[in-house]
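Everything on this sheet refers to the single structure shown next.
Every protein chain except one is present and positioned as in the full complex.
Lettered A, B and C in written order, each chain numbered from 1.
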Amino acid sequence: MSKPVGCKRWAIAEGYIPETSNGPEPAMLSHETVCLLNASEHEAHVEITVYFSDRDPAGPYRITVAPRRTMHVRFNDLRDPEPIPKGTDYASVIESDVPIVVQHTRLDSRQAENALMTTMAYADRCGS
Amino acid sequence: MSKPVGCKRWAIAEGYIPETSNGPEPAMLSHETVCLLNASEHEAHVEITVYFSDRDPAGPYRITVAPRRTMHVRFNDLRDPEPIPKGTDYASVIESDVPIVVQHTRLDSRQAENALMTTMAYADRCGS
Amino acid sequence: MSKPVGCKRWAIAEGYIPETSNGPEPAMLSHETVCLLNASEHEAHVEITVYFSDRDPAGPYRITVAPRRTMHVRFNDLRDPEPIPKGTDYASVIESDVPIVVQHTRLDSRQAENALMTTMAYADRCGS
Partner (left out) sequence: MSKPVGCKRWAIAEGYIPETSNGPEPAMLSHETVCLLNASEHEAHVEITVYFSDRDPAGPYRITVAPRRTMHVRFNDLRDPEPIPKGTDYASVIESDVPIVVQHTRLDSRQAENALMTTMAYADRCGS
């Protein structure tokens, strides 16, 4: 089998969960998502560390992604070890024991019509 | 002739076709697109595999891009071997036998005004 | 002096100039832009080739960026050797004789409120 696609460490410098929303939940709730793709044949054990501007980092938040599956995780839904406060600047580092692919998305419905943005995360440790 | 631009494997971790739309079709139909650029002198034989959160992957979806052409493929329009369900998280891996460039876009018209997002896909196998 | 930032070849797989607009021109005219940054001490001689789905490529469009300057070029404004048709899928390859940085943006005002998207282009020939 060929080498699985992706890298073992990723980073997202932007993070902000808007405090308000318009439209039906859960689809139109303002949210930020980290999309994880594990195209490998092995379970991916993922740890997310969340950085802030004025306090020590939170985490790690532990997530397991089954082989050949994707998981789109809303930062809004992270609870253990602690929820991420709304209306607060943050950033995140995502580490995995098998190569994965990571993409970041925000749906912002603070005003009446939604706005969207996305980017691939910064990829690191792609050689192993 | 110089080496063609691009890579032979790409991945997109985000995927979601909204279930509803506003505005005139087909332009304003909510859709996700994978944009393929084949700047080489050879036909590109492309295979897309689609990953889900709770079932085995679908595909491969086979697409041929002529030399020195671009093709913008809506995930909404993929039919063979099976359509991609709306309102469902997915991700994709795109493989080609010649180097290509891959970019991902969503137009979301669930609310009255459209929203757009785009990113280059994650590039892999760029050295060959 | 340190090595200038950037690469000598870039590619953008997405391209589409909407046919309609809302709001005051030129700011709110639907447009796609290629943003070029030449942080080097030398003039950058840039050539853009535009690829289509159903005909041979157009170009090269030639642009000179002065040393230590940025230039944000609307695809809408390219005229020589030919304008880029609206409402048509395209893609582009950007080549420069000195390292530059290339980013792609679309402002879409087909509906009453504008939508924005951006991504860094795919970078190639970064080692020289």
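We adopt the following convention: contacts are C-beta pairs under 8 Å (C-beta built on N, C-alpha and C of every residue); 3 or more make two chains touch, one makes a residue touch a chain.
Just so it is clear, the structure is predicted and the values come from calculations on it, not from any experiment.
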item: Which of A:11, A:28 or A:63 contacts the chain that the document leaves out; value: A:11
item: Of C:37, C:50 or C:78, the residue in touch with the unshown chain; value: C:37
item: Full-complex contact with the absent chain, from C:49, C:88 or C:103; value: C:103
item: Among A:24, A:57 or A:83, the residue in touch with the chain that has been omitted; value: A:57
item: Touch residues of chain A, complete complex, unshown partner; value: 9, 11-16, 49, 51-54, 56-57, 89-91, 93, 104, 106, 108, 110-113, 115-122, 124
item: Sites on chain C contacted by the missing partner chain, in the whole complex; value: 5-6, 23, 27-28, 33, 35-37, 39, 68-72, 101-103, 105, 107, 109, 112-120, 123
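Just so we're on the same page, only the chains that are shown with their structure count from here on.
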item: Multi-partner residues of chain A (at least 2 other chains); value: 113, 115, 117, 119
